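The complex is shown incomplete by one protein chain, all other protein chains being positioned as in the whole.
And then subunit A:
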């Protein structure tokens, strides 16, 4: 089978559970039903009893129900597990979004179509061959010789289609990405009066995609055609001699009809597996990789008392050092004000302290122990962070503010929002917020984490007007009191909230000035 080489690797990775076992049992039952059906139908067609046929077909109908139900349960479990794997992986956001939706959907034909056919392939042809051999060895010989042609042809054609399938999936992703990008930027296109002109681009890309897909399909369907021709001609090679032998009476009529009805069933699973493989090939290209297991253990020391030390920390990004041999000491309870031009490494320094970005060289020591050995969740539990561009999850202001403290009461949430000078109701969907308001949702989040001893603030008042900024800064004073704070602060006003801050001036990844 052409399928065996491709998905063979993946079967290991798919969380199949006992599905293969079920498929094996159902295939054996299916083979028995197919043979019995041919036998009883042959009798009925020649004027015999019809009741046995009806009974056998009723069993077949029941078997169909069981088979699809089993496949539905397996699919449901497998798609869920694959989605969760993708959501835990470190792939790019766009790719993860594609994988959890279209990517996982594309695996379904593999599970519900290809795998059952593969199981049938292993059982049904052999069973049919044996049944025909018992009834009429001559016909069995013809089947036995022609049957292996199907997989041989399938492999030959399959080799051709593999490359173009990959190409088609890449095309689909590219087109999907472009379409999404154009639609997402529609407002901008509209302002510049370019929105309607992009329709041509969308149409051109869709046409290009259709052409690419048809190129793949022409080859893919060609393999189906070849297999179908081989199967049909093989059946004809069995049927015509049987008919002629019937004429001279060298074979009983019932046997002849039985062989005629049963012969196509030998080829059917092999052909169907080939077709199902092509239908599912797209999904296999898109399977998410298995994420590595997370290892972390040691609890970090209490940051109310611990000293953090950066020891010649370098973070390399491409060809440049975002941070270059930065050495700093962050003492408990003190305030640090980071300044420097755009791209100096301010946010990178915070990311290193957050444990989100491991240094390329150098170490972050917490009371002398490397930050990397600590359980990251426990480390984060002691931090409160306002990023430069805070991410708000889908939902309301309230659902975003409580992310860092799910046990907070509505009153506490309202208080935090009010202290952050958020001028909207806590039930407002975040999609309706302006950039400045989003910034203050992040501030409210930080305010709610009252127990975090280390505050990391990245330009917390960047997008605020000076009146609001003044108000926010005064509300930061109690938050910062008696806590360690590392604050990226261009805007001078924020310094009012800092108590005797240690200035850290960064320039091109280097500490230009650090007192303390």
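As a convention for this text, a residue touches a chain if its C-beta (ideal position, glycine included) is under 8 Å from a C-beta of that chain, and two chains touch if they have at least 3 such contacts; residues count from 1.
Rule of thumb we're sticking to: contacts and distances are computed from a predicted model.
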Ask   = Which choice in "NADH-quinone oxidoreductase subunit N", "Electron transfer flavoprotein subunit beta", "Potassium-transporting ATPase KdpC subunit" or "ATP-binding cassette subfamily C protein CydC" gives the name that UniProt lists for the one chain left out?
value = "ATP-binding cassette subfamily C protein CydC"
Remark   = Filtering A:390, A:453 or A:509 for touch with the omitted chain leaves A:390
Candidate in contact with the missing chain, chosen from A:76, A:361 or A:482 = A:76
Ask   = Where the complex has a chain not shown, which of A:224, A:365 or A:414 is the residue touching it?
value = A:224
